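Note sheet for the following structure.
Missing here: one protein chain of the complex. Every other protein chain is in place.
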Amino acid sequence: MSGAAPDARRAFLLVVPALALLVAFFVLPYFSIIIMSFREPATQGVHGGGFTLANYVSAVGDTFILRKLGETMLLGVGVTVITLLLGYPVAYHLARMRSRWNGLLYTFILAPLLVGLVVRTFGWMIILSNGGVANQALSWLGIIDDPLRLMNNYVGVTIALAHVLLPFLILPLLANIQAINPEVETAARSLGASRWRAFWRVTLPLSMPGIQAGAILVFVLSISAYVTPAMLGGGSGRTMSVLVVQYLVENFRWPAGAALAIILAVAAIVTVALFFALTHRVTRKLP
Amino acid sequence: MSELRLNAVRKRFGNLEVLKAIDLTVANGEFVSLLGPSGCGKTTTLRCIAGFEFPADGQILFDGVDLTQTAPEKRDIGMVFQSYALFPHLTVQENLSFGLEMRNIPEPERKRRIADVLGMVQLVGFEERFPRELSGGQQQRVALARALVIEPSVLLLDEPLANLDAALRDDMRFFIRDLQQRVGITAIYVTHDQSEAIVMSDRIVVMFDGEIAQVGSPKEIHDRPISKRVAEFVGKSNFLKGKVESRRTDGAVMLAAEIGPIHATAPATTSAGDTVECLLRPESMRTGALDGLENQFPARVEDIIFLGNSVSVHLTIGGGHRILALLPADFLAVPGDEVHIGFSAANVWCLP
Partner (left out) sequence: MRRDPGKLILNVFVIAVYIFLMAPIVLIVILSLNSGEFLLFPIEGVSLRWFGALWNSRQFMDAIGTSFQVAAISTFVSGIFGTLAAIYCIRFAHRMRGALRLFMMAPLLIPEILTAIALLFFMYQIGIGTRYSIGLQIGHIIVTFPYVFLNVSSALFNFDKSLEEASRSLGASPLMTFRRVTLPLIKPGVITGCLFAFIISFDIFNISLLLKGIGTTTLPVQLFDYLRWDFDPTAAAVSSLSIIMTLIAILIFDRFVGLRSLRF
């Protein structure tokens, strides 16, 4: 009847290449990771013949792995909190600023994101190493006598991850705050709220969706990060991802590595769900 | 140029019946407005004519040819959009050229026609500008020019003036009407602004809830509405209740109204003994010289609002009935004054 129907059916061809690509090389591989985690380990070849739960059982029973999992989660929470504290004022400031510097500051936020991860982490190696810029500056200022150990532990990993992931927090938040009409804050002030109270009661709750989006992004990216912990973590600052890659590449224990990866993914999903439930009360009321 | 016909056109979106059997004929060269409140189906009707929506039922005929299921590009229409929809990546010249290129018109003729039409819309010299470099009114005229340059058989306009400021809107009304008359094109104009429809149209189609309520000349629609709803939509109204005492063949009736006996005009369906409601437009009331007006009443001024070129006056008449009158700005009275008002029988219309 209408001329639109055959058009729409033919139009489906547009999405076929992308669908085929994603199903074949994205969906199916995720099945293979799940299957791999249930395979028996083997010394000859990638995996043994049968299926088993042993990979999970031994991982969950291993206190070293549990500790690593805990540390990784804690690292994720720490990095998220730090980026929030650093990023919110920046996002707020830029969203409310009207000047010709706007574009430049936006570039400052964006540029680090586009510079490679390895390069940025390398920058932190230069700063945090024993004879590095940070220690040089601190001893020149007379604050310390012996160099601080800032690398090869979680301190370095946390600082560098906060740097690496800060743009991921700022950008969604920036978009969110820009969408909030600045006049609602003015209105709150006209009703007698101090600047601080106006912010606390009006702007902050309204920017909750941005905080939520940014925080989840940063959390997931920090617990799954490989490059930064591998380069700056040393022996004691190894996270779950580093462990997984070590299993796969160095120890060639693929089934066990697959199980670890899935445990990490499940832990991430649970944490994010928990975070959603906690912040739901605040965001529920928002439009 | 052509005649356009809609035969029992129906359209539904899901469960919502948006158009319920629309019948309409637009004559060659006629300017017809679709007038109605928001959501009544004006845009949908226009989009069915344009071919952007396909009716569930009924026919759309251009000069007797059924084009109901034809794609929009094959219909020979010109359309002016509310947002103007000027191509932002093309200059004025290129925007105008677009439709001509689609019709494979050779370059020299394209040039000539574009120059002609730019002259008509008074935009000579703006050829190389991009739409963003034009004011709202200029963009509006480019949109009009782009629709006219292809010399379509029907011009469709969907609230083209809605985005302009009030003063410009007034100018553009006359500009568009004048242009349409000069070109002699059949035009269908969608608006929810009754004064726009009244000033511009040969005929007005009043629509409510996906149905045509009344079709007629602006004067008919304004002075002889077929229902209270149409009357209220088309302008400010006073309604007087009364009983028909007697009736003459030419439609003149004598009424026993709440405010007293009045002379009125009634449609053929009204007969003596009927209880009716009559429309009395505020602007048809007079003060001062009342010679020749069949109805005259003493009234008390309650309050006066100055409107610039006129005053809006609330009056009580006939023992406590409030009515509204629109009088010349030189009406000098203060609240509490007693005045005489009058109105002719032709201006009291008994709603059928």
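In this document, chain identifiers A and B correspond to the written order of the chains, with residue numbering beginning at 1 in each.
Rule of thumb we're sticking to: a contact is a pair of C-beta atoms (placed from the backbone, for glycine too) under 8 Å apart; a residue touches a chain by one contact, two chains touch by 3 or more.
The structure presented is a predicted model; accordingly, all values stated were derived computationally and were not measured.
In the complete assembly, the contact with the undisplayed chain comes from B:78, out of B:78, B:137 or B:160. The chain omitted from view is touched by exactly one of A:65, A:79, A:127 or A:215, namely A:127. Only one of A:21, A:144 or A:273 touches the absent chain when the whole complex is considered: A:21.
Where subunit B meets the chain that is not shown, the touching residues are 50-52, 71-74, 76-79, 81-83, 85-89, 98-99, 102-103, 146-147, 150, 156. The missing chain lies against subunit A, touching residues 7-8, 11-12, 14-15, 17-19, 21-22, 25-26, 28-30, 32-33, 36, 46, 86-87, 89-90, 93, 103, 105-112, 114-120, 122-127, 129, 131, 133, 136, 163, 166-168, 171-172, 195-196, 220-221, 224-227, 230-231, 241, 244-245, 248-249, 254, 257-258, 261, 265, 268.
In this section, only the chains that are shown with their structure count from here on.
Look at where the CA atoms of subunit A average out and do the same for subunit B: the two points lie 59 Å apart.
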